[in-house]
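Note that one protein chain is taken out, while the other chains of the complex remain in position.
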Amino acid sequence: MSLATQDSAIRTGRVTRTLIYLVLLLFALFYMLPLYVMVVNSVKPLDEITGGGMMNLPQVFTLEPWAKAWSSAQIGVDPTGLKPYFWNSIKMVVPAVIVSTVLGALNGYVLTKWRFRGDTILFGLMLFACFIPFQIVLIPMARMLGLMGMAGTTWGLVLVHVVYGIGFTTLYFRNYYAVFPTELIRAAQIDGAGFFQIFWRILLPSSGPIAVVSIIWQFTNIWNDFLFGASFAGADSQPMTVALNNLVQSSTGVKEYNVHFAGAILAALPTLLVYIVAGRYFVRGLMAGSVKG
Amino acid sequence: MAHSADVDFKTRLQSWLPKLVLSPSLAMVLVFVYGFIIFSVYLSFTDSRLLPSYGWVGWENYSKLWRLSHWKISLSNMGIFAALYISICTILGLGLAIFLDQKIRAEGVIRTVYLYPMALSFIVTGTAWKWFLDPGIGLENVLQTWGWESFEFDWIKNRDFAIYTVVLAAVWQTSGFVMAMFLAGLRGIDNEILKAAQMDGASNWNLYRRIIIPQLRPAFLSAFVILSHLAIKTFDLVIALTGGGPGRATELPATFMYSYTFSRNQMGIGAASATIMLMTVAAIMIPYLYAELREKK
């Protein structure tokens, strides 16, 4: 499936076109609004916001809120800023993304090129796991992490994200490898290549686009996760989302909205950057993951 | 006749490797998903409170659950939220997709703008909307400062309207994605059919109503399935936007489960609510996945 423009057969009049552009523009403003609010208010002093100037451009430009959100805002009990939590997130996201993508690639390879009786059912089981409301696994997962000595650790979170991410990564690679010509695999078999040699030498070199999709998808989902972070993280493994929520919801002291906004942007920045840099793959990935089963 | 060539060890290993490679993932899914589901469902029939405990109480947790006004409120909130969220996202997504499919200049930029909310965490989205909708500093305050003294907009603090602010933020986050799904569907329609219909004299309106939209059935189905499961799973957004308040005005089953299990030490009831959530998702997803995977055979 592609979003490439094609020569549309529909023709529209000038008035209709103007209206269409107007509507599209209006909605573009609607979608940009929260980003605008976050950005302008993260660089102005607090009193400009409380004084009714939320929609205005800053009169006094300051990076103070950013500095505070990053390194000195009160989060939970300590005035550490979001910095340590940002690194917590990185330490959790990177291994989880790599492991779940590698497993997804291998699973997709097996499920399309080494098919066996019952493989579709197994895939169905893995796929359904993507859609369960995670509330159903929270209690036993907490117990299990405790039993494995991983409660409250970053590695525990990595495990959780791998387990509940492989359904999607498998889906992506499976759909991608399904249209990869099976004759190539057969040719390689006759040439004497084994299971891993075929994967490594034949399939993997052509897997760039889908690997990008899988990585972006996993990165976004894991970075943005709140439920697992809130449920299973310990004091020194809390991810960015949980820390941001603590910052915003904390009831002590004055509400520093400008710091909240700066923190929100900090939490959004990595995924936003990934989306802007590799957005086209991201869209394609969403399509592949949702429209096709 | 020569005797049969030996089926050597390496060849046999090769035939087992695929299953061997699949097995760790499979084991994880079986234990961490299906094993855990069974465990949670089992807990919902026990007297677990702060910690799992294994005293069998039958349907007691479920009957308690259905007597709780807190649960009933979260269900009715879910009803309002899901109905509005799914229908608005679908209508908006379809409309924007149709508009964007008219050979629009800068389509790529517009698409990027519509879609970027998908990349954000619900916590970020919730924070942004929370303060924007806050009557003290947000929209109400701004418009009053600008001179519209009588303007009032306090939905987020109003028990009767707070749920609609959740709808607003959720729609903002997902409608661009639905748009992309419909756009892909539109781009997949054979242009020759449209040309033929135009030669038959169909107006644009009829072209969409009679020819194009009916062909988007798969996209409608996927959108519905995805939106409904997202609706049932909605949790972070409520936490960040309203915290379930004011009062219980924006409690949803997901937040209900979380607070009963982890703050109120009613694990049995929490597990029962989670089971009901799972059943709802399963009722939608299983027929869909079944149909999708069967077609592919």
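A and B label the chains in the order they appear, each numbered from 1.
Note that a contact is a pair of C-beta atoms (placed from the backbone, for glycine too) under 8 Å apart; a residue touches a chain by one contact, two chains touch by 3 or more.
Here is the rule we use: contacts and distances are computed from a predicted model.
Q: Can you match the unshown chain of the complex to its UniProt protein name from these: "Acyl-CoA/acyl-ACP dehydrogenase", "Spermidine/putrescine transport system permease protein", "Carbon-phosphorus lyase complex subunit PhnJ" or "Carbohydrate ABC transporter ATP-binding protein, CUT1 family"?
A: According to UniProt, the chain not displayed is called "Carbohydrate ABC transporter ATP-binding protein, CUT1 family".
Q: So which shown chains sit in contact with the chain we cannot see?
A: Taken over the complete structure, the missing chain's partners among displayed chains are A, B.
Q: Which residue, A:13, A:118, A:149 or A:192, contacts the hidden chain when the whole complex is considered?
A: Considering the complete complex, A:192 is the one touching the chain left out.
Q: Of the residues listed, A:20, A:33, A:202 or A:278, which one is in contact with the missing chain?
A: The one listed residue touching the chain not shown is A:202.
Q: If the hidden chain were put back, which residues of subunit B would touch it?
A: 1-5, 7-8, 10-11, 14
Q: Tell me, which residues in subunit A touch the chain that this view leaves out?
A: Residues of subunit A in contact with the hidden chain: 181, 183-184, 186-193, 197, 201-202, 205-206.
Rule of thumb we're sticking to: only the chains that are shown with their structure count from here on.
Q: Can you give the whole-Å distance between the Cα centres of subunit A and subunit B?
A: Distance between chain centres, rounded to whole Å: 15 Å.
Q: Under the stated contact criterion, what part of subunit A meets subunit B in this complex?
A: These residues of subunit A touch subunit B: 1-12, 17, 20-21, 23-24, 27-28, 30-35, 37-38, 41, 49-55, 103, 106-107, 109-111, 114, 116, 120, 122-129, 131-141, 143-144, 162-164, 166-167, 170, 178, 194-196, 220, 223-227, 230-231, 241, 244-245, 248-249, 257, 260-261, 263-265, 267-268, 271-272, 274-276, 279, 282-283, 286-287, 290-293.
Q: Quick one: which bits of subunit B touch subunit A in the complex? Just the residue numbers, please.
A: These residues of subunit B touch subunit A: 10, 14, 17-19, 21-22, 24-26, 28-30, 32-37, 39-40, 43, 52, 92, 96, 99-104, 107, 110-125, 127-132, 136-139, 141-142, 144-146, 172, 176-177, 180-181, 183-185, 187-188, 191, 194-195, 198, 204, 207, 218-219, 222, 226, 229, 232-233, 235-236, 239-240, 243, 253-254, 257-258, 261-262, 267, 270-271, 273-275, 277-278, 281-282, 285-286, 288-293, 295-297.
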